[in-house]
Every structure is written in C-alpha cells, then in structure tokens.
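I have a structure I would like to understand better, so I am pasting it below and will then ask my questions one at a time.
Note that this complex is displayed minus one protein chain, with the remaining chains in position.
What follows is chain A.
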Amino acid sequence: MALLTSPSRSTAPAVPPSPGPVRSAVGSRVLGGVSQGFLLVWGAMVVFPLLWAVLSSFKSDQDIFTSPWSMPSRWRWDNFSRAWNESHIGSYFFNSVVVVCCGVVLTLLLSSAVAYVLARFEFPGSRVLYYVFVAGMVFPGFLALVPLFFVVQNLGLLNTYLGLILVYAAHGMSFSVFFLTAFFKTQSKELAEAGLVDGCSHWGVLFRIMLPLARPGLVSIGIFQFLGMWNEYLLPLVLNTDEKRYLVTQGLANIAVTQGYHSDFSGLFAGLTISIIPVLAVYLGFHRQISAGMTAGALK
C-alpha cells in the first residue's frame, strides 16, 4: 500500500507520495518546493501594491517622493481627514452607503418575491418569466447603456439617489432571482403546506415561514450584491454626473484622473485606503460565503 510506505503524517494526503524509486521522490519534493515558491511570489505580488498604498496613505508627500520604500517617518493621520473633508471622500462615501444599502434591500425584496413565486407555483408563462430574468446575466450591459440613460432621464431620475437605487436593484435582480429560485426550491414544501392547513394565507406563509427560513440564502446574496454595487463604476459614471452625488469609486477615479499625481499624492492614497478598507473588512468577515457565492454563479 502506498499509504503505508509514506512517512506518517497527521493529515492524510490525497495523493500519497510516490512509493517508487528515490529519484521520483526527490523529483516530487523539488516540484513541490518550486510550486510553493511560485505560490509565495504570486501572493507577494497581490499583497504588495495594496500594502504600499496603505502605507503611503500615512506618509507626507515628501516621504512618498523621496523614500517610497520605507515605513512612514511619522504616521500622518491628517491625510485621512484631509481626504475625507477636502477631497469630499466623506460625502462620496455617504452617497455610496445610501445608494448601496437601499439598493441591496430593494434587490432582496424584489427578487425574493419573484423567486418565491417561480419556485413554488406553476402558472402559464412561469418558465418564460424565469428565462427573461436569467437572460439579464448574459447580455452585455453596454448594449443598453444609451437607452438606459434616456429612460432614467425621462423619468426625471438623473443625478438622484432613487434613480441609481432603482437601476442597481433592477440590474441586481437577474442573478438574485436565479440564485434565490434555486434556494427556495430546496426548502421543504411540507412546511408551507402545513402553514396553509393551519389557516395561514399565502402572504402569511411567505412572511412567517418561508422568508425567515431563507435567511442564509438572503444573507449570501445580500453580501454578494453589496460588493457588486459598492464596486460599480459604469452606471454611476453615466447616470450620476452631479459632483455632489458622486459615489466613492467614481469620486476617487475622478480625483485621480483629473488632478493627476501632482497635487495631493498622500491625500489620494488616503482616499484609496478609505475605499479599500470597507470592502476588505466585508471580504475578510465573509470570505467563505463570498467565494462560494461567486463560484456558484460561475458554475451555473
């Protein structure tokens, strides 16, 4: 048995080391070492720019120019207050929070209603309806950009929170309906039927039994939508041209592009750090659900 000849380990390897000649054992150790090396190098390449940006946000402009590689000579927290107030990152941040939170809640409300109906009831056209919603995931958003702008303008919703919230929610529905329909289908029919027998209305079953049971699914899709909406760039760029209403990604990109590097380097790094940190926090807190949710979408 291969397993018996391998050196004992606490965790049983899925692929036991080759029991064959020594040459191959050495070869596989070298291969393992080399691949470990590449893994480390890639990890460093991912972390380094981020770490550099965060460290630079604590430096003075002088420090950034003269010693980009060292630790800050003095930790300058005032970069952050300057970015927050003078570069308006604070108000952009507030705009993002309003739009994204309302957008996520509205997406969840609308898509759980649709998903519940599609998962639990057979009616003429229900398959077609499902495909109409899911098709939204496949079409490139660019095709609809020009007409979307005029739809929003004609409704008088350009440069408003409501306009962005509605557009975000509508565009978030495709994936959420797809995900939640599958989720509601896995829930037991017996509970719903028991509820109906006990005299609950359809509404009562939905709100008292099914939605509370669907909490884990709603949480995963909520996190997923939060990240997607927080990171959106194209939609606010087109639908939200009033500088006071800028969202944080849009505002930061605007500062970086228009002011260039020469005005307030450290303030820009602080702004960048401010916009990275919430996403980093959400990601580290929920990384299991996030990668599961994203790969579930990809493996559809």
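One rule holds in what follows: contacts are C-beta pairs under 8 Å (C-beta built on N, C-alpha and C of every residue); 3 or more make two chains touch, one makes a residue touch a chain; residues count from 1.
What we mean here is this: contacts and distances are computed from a predicted model.
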Exercise. UniProt protein name for the omitted subunit, picking from "Transketolase", "Pyruvate dehydrogenase E1 component subunit alpha", "Peptidoglycan glycosyl transferase" or "N-acetylglucosamine transport system permease protein"?
Worked result: "N-acetylglucosamine transport system permease protein"
Problem set entry | Residue among A:105, A:148 or A:182 that touches the chain left out of view | A:148
Exercise. If the missing chain were put back, which residues of chain A would it touch?
Worked result: 2, 11-18, 20, 24, 27-28, 31-32, 35-36, 38-39, 42-43, 45-50, 52-53, 56, 64-65, 68-69, 110-111, 113-114, 116-117, 121, 123, 129, 132-133, 136, 138-140, 142-152, 155, 166-167, 169-171, 173-174, 201-203, 206, 227, 230-234, 238, 249-250, 252-253, 256-257, 261, 265, 268-269, 272, 275-276, 279-280, 282-284, 287, 290-291, 294-295, 298-299
